[in-house]
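Moving on, here comes subunit A:
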Amino acid sequence: MKYAYYPGCSLSSTGVEYDISTKKVAESLGIELWEIPEWNCCGASSAHLTDHLLALALPARNLAIAEEKGLDVAIPCAACYARCKATEVEVKDSKEMQKTISEVIERQYTGKAQARALLDVFVNDLGLQSISTLVNKPLKDLKVVSYYGCLLVRPPRLGFDDAEDPQSMDKLIEALGGTPVDWAFKTECCGAAHATTKSEVGFPMIEKILTAAKEAGADCIATACPLCMSNLDMRQTQVGAKYGKNYSLPVFYFTELMGIALGLNPEELGISKHFVDALGIVKKLNEAAGRRDTA
Partner candidate 1 sequence: MSEMTKKMQEIAREILVKGEAEVVIGWEKGTFWYLSPPAFIDKPEDVQRLVWDDFCHNNLSKYLVDLKNHEGKAAVFVKGCDSRAFNRLLQDKQIAREKVVLIGIPCPGLLDQDKAKELGKNSDLPKAQKCLDCQYPNPLVYDYYLGDKEALNEVAATKEAADYSDVAAIEAMSPDERYDFWTKQYDRCIRCYACRNVCPACSCRECVFDQTRVGWIGKANNSSENQFFALTRAMHVAGRCIECGECERACPMDIPIMLLNKKLVKDINELFGEYDAGIDIEGKLPLGHFDKNDPEEFM
Partner candidate 2 sequence: MSVKEMPQNWEPKILVFACNWCTYAGADLAGLSRLQYPPNIRILRVPCSGRVNPQFVIRAFQRGVDGVLVAGCHPGDCHYVSGNYFTRRRYLLMQRLLQYVGVDPERFQARWISGSEGPKFQQVVTQITEEIRAMGPNRKLRDAQ
Partner candidate 3 sequence: MERIELTAAWAEGQEVLAEVTKESGVRASKCYQCGKCTAGCPVAFAMDKTPREIMRLVQLGLMDEALQSQTIWLCASCDTCSTRCPREVDIARMMETLRIIAKRKGFVAEKKMDLFHDLFLKSVEKNGRVHELGLILGFNIYGMQPLKDAHFGPSMLLKGKLSPLPHTIKDNGEVKKIFANVRKRGGKL
């Protein structure tokens, strides 16, 4: 299995551990990721609010490079995925748009190279069956709420999962030996850049999600988006302080949880880079496993 890989800007900065864990996990699972050379920013989440054509053209360049190579593109970041998918679909739907975009990016893109969410690739191309056979440190008794965020499964006609009650990440957690916890905020929006630009709007949105996860009885949150991650993880203490709450909810990229279950070193997966301590819970998991082994 081989895919073009589009990490996106966040994965080389705030979401560096998403990049690290993705690459490690893909390697362990035998998926070859060919990082698009000299990839550019997809424009999320500013370009589409400024100019529609620019919003389509920026992702199109990356897709065009993948198309030349004959590969579909695996995209970890939900926002990048959404922008790339939108481009792919508009190009496929309209020959005229295809022509315009190819002229703007000065490359050919016909919509043949598809934008694929990394989660989709793992769950639907590789398959849960194959993943679960490779699990050697199951996430036993770890209660995880899956937070898909707003962009991963929308709009419904393009999605690889149900837009209202998606299941793929939950099923993945289950395949990793963890306990998926159902909750109602799987696709509620975390406010994206609002936490940075307008915290009085962004913080209440984050608060709602963290509270819901806590109330659902989760030990931690799994996510597929670097912006969601920074809102839920980096901002967690800040938001907690504002609302007088202590959530202590570690947030993981789903790839990190996969890495842990596949027996990779948590440090090497980048888990120490989180703001809310996540290593502790991993340690507990390993200790419990150790006790089970000796017992």
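Keep in mind that, in the parts below, a contact is a pair of C-beta atoms (placed from the backbone, for glycine too) under 8 Å apart; a residue touches a chain by one contact, two chains touch by 3 or more; residues count from 1.
How were these candidates chosen? In short, all candidates are chains of the complex that A comes from, given by their letters.
As the structure is a prediction and not an experimental result, all values here were calculated from the model.
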item	value
Which of 1, 2 or 3 touches subunit A - same complex, any copy	3
Residues of subunit A defined as touching candidate 3 within the complex	9-10, 12-16, 38-41, 43, 45-54, 57-58, 61, 100, 103-106, 150-151, 154-156, 163-164, 187-189, 191-194, 196-198, 200-201, 204-205, 208, 234, 272-273, 275
